[in-house]
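Only one protein chain is missing; all other protein chains are in place.
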Amino acid sequence: MTALAAAASQTSTGEAVQFWLLGIVAVIGALSTVLMKKAVHSALSLAGTMIILAVFYLANGAYFLGIVQIVVYTGAIMMLFLFVVMLVGVTAADSLKETLKGQRWLAAGCGLGFGALLVAGIGNASLNTFNGLGTANAEHGGNVEGLASLIFTKYVFAFEITGALLITATVGAMVLTHRERTERAKSQREMSEERVRGKQLPPLPAPGVYARHNAVDIPGLLPDGTPSELTVMQTLRNRGQIRDVSNESLEQLKALEQRSEERLGRDNEEEEVAK
Amino acid sequence: MNPVNYLYLAALLFTIGAAGVLIRRNAIVVFMCVELMLNACNLAFVTFSRMHGNLDGQIIAFFTMVVAAAEVVVGLAIIVSVFRSRHSASVDDASLMKL
Partner (left out) sequence: MENLIALLVAAPLLGAAVLLCGGRRLDRAGHWLGTLLAAASFVIGVVLFLDMLGKGAEDRTLHQKLFSWIPVEGFQADVAFQLDQLSMTFVLLITGVGTLIHIYSIGYMAHDERRRRFFGYLNLFLAAMLILVIADNYLLLYVGWEGVGLASYLLIGFWQHKPSAATAAKKAFLVNRVGDMGLSIAIMLMFTTFGTFAFGPVLEATGQTSEGKLTAIGLMLLLAACGKSAQVPLQSWLGDAMEGPTPVSALIHAATMVTAGVYLIVRSGAIFNAAPDAQLVVVVVGAVTLLFGAIVGCAKDDIKKALAGSTMSQIGYMILAAGLGPIGYVFAIMHLVTHGFFKAGLFLGAGSVMHGMNDEVDMRKFGGLRKYMPVTFITFGLGYLAIIGFPGLSGFFSKDKIIEAAFAKGGTEGWILGAVTLLGAAITAFYMTRVMLLTFFGEKRWQPDAEGHEPHPHESPKSMTIPMIVLAFGSVFAGGFFSIGDRFLNWLEPVTGHSHGHAPVSATTVTAATMVVLVIGVAIAWAMYGRKPVPVVAPRGSLLTRAARRDLLQDDFNHVVLVRGGEHLTRSLVYVDHTLVDGVVNGTAASMGGLSGRLRKLQNGYARSYAVSMFGGTAVLIAATLLMRAV
């Protein structure tokens, strides 16, 4: 029994190594979540941190939570984040310049003080005895069974309420994003008439320059070499995310010529030297 | 190694998340930082569970995850609808506290 207690109060060397390695990475991930300019980078850093946390859960004997962390959190929630980031604009980079006066100093002060206090609190608490989860997990035949027996007995009421909360959240999200139609839906006839009577009778020209680019944000080139904005979808046009490649091919051609010229010239020089 | 280190790590992550909430203006990033804080708490709960040798801490962490999922759903919906009307995801732009 004493051996068990001693084993519980100290972790194995392997776990220590794992902690120090992954812990550092987790902190770096957290910092980059905060400091990255682009939201998508932040999301990816956060996902990494979460996966590391999942590993820590597993190491702490919370097998069920570890898996749930990866599957639900990292897999579902973070992907939801990424989805919204895409929706809002993946390339839009935030300026990290602070606009509120003194906000950064206050935040830093509060953060440092708060962290110090937490650390002091943890240090103050006498947390020297560790029981380990061996007994608790073994009681019902495993971690998942143990959790299940708690959830469906002791915490069943909270569990039900949580279910209600999820339903409410779903409905709330739908209500929030729902947009009331303010005008009558167009009939098929009106749509076809609109289409025929509009300026553009045939389908819009496709984007991209077939020889080199086929991305949607690249406008097609007209016969005279100028880009046609019609070929790019309206969302990108509005965002101003059009990549103009009309001169790119010329530049590339020029560069190619120059390179070949250089090469030829060198070859010529070599030949001359050889002669 | 003493498992208390997990708690220190949780405190560190929590503080970083809080600072992020205060510093960042992009609502999505702010949300991510909130998630980071919640995760830090979860780590602490899991560690407590191990220290005390029972599963209640894990149950709390489990509930935290569920609540966080609900919160993310609603929060992102709010962000999307704000973005629709203001074409911006900055929390500072919504300083009039209305759409």
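A and B are the chain letters, set down in written order, and residue numbers restart from 1 in every chain.
The working rule: a residue touches a chain if its C-beta (ideal position, glycine included) is under 8 Å from a C-beta of that chain, and two chains touch if they have at least 3 such contacts.
If you're wondering where the values come from, they're calculated on a predicted model, not measured in any experiment.
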Among A:120, A:206, A:222 or A:250, residue touching the chain not depicted: A:120
Full-complex contact with the absent chain, from B:21, B:46, B:61 or B:77: B:21
Residue ranges of chain A at the interface with the undisplayed chain: 100, 103, 106-107, 110-111, 113-114, 117-118, 120-121, 124
Hidden partner interface residues of chain B, rising order: 18, 21-23, 25, 91-92, 94-97
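We adopt the following convention: only the chains that are shown with their structure count from here on.
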Centroid distance [mean C-alpha coordinates] between chain B and chain A, Å: 15
Chain A-touching residues of chain B, taken from the complex the two chains share: 1-9, 11-20, 22-26, 28-29, 31-33, 35-36, 39, 42-43, 46-47, 49-56, 58-59, 61-63, 65-74, 76-81, 83-84, 89, 92
List of chain A residues in touch with chain B within their complex: 8-11, 13, 15-16, 19, 23, 26-27, 30-31, 33-34, 39, 42-43, 46, 49-50, 53, 56-57, 60-62, 64-65, 68-69, 72-73, 76-77, 80-81, 84-85, 87-88, 94, 98-100, 103-104, 106-108, 110-111, 114-115, 118-119, 122, 127, 129-133, 135-137, 143, 146-147, 150-151, 154-155, 158-159, 162, 165-166, 168-170, 172-174, 176-177, 179
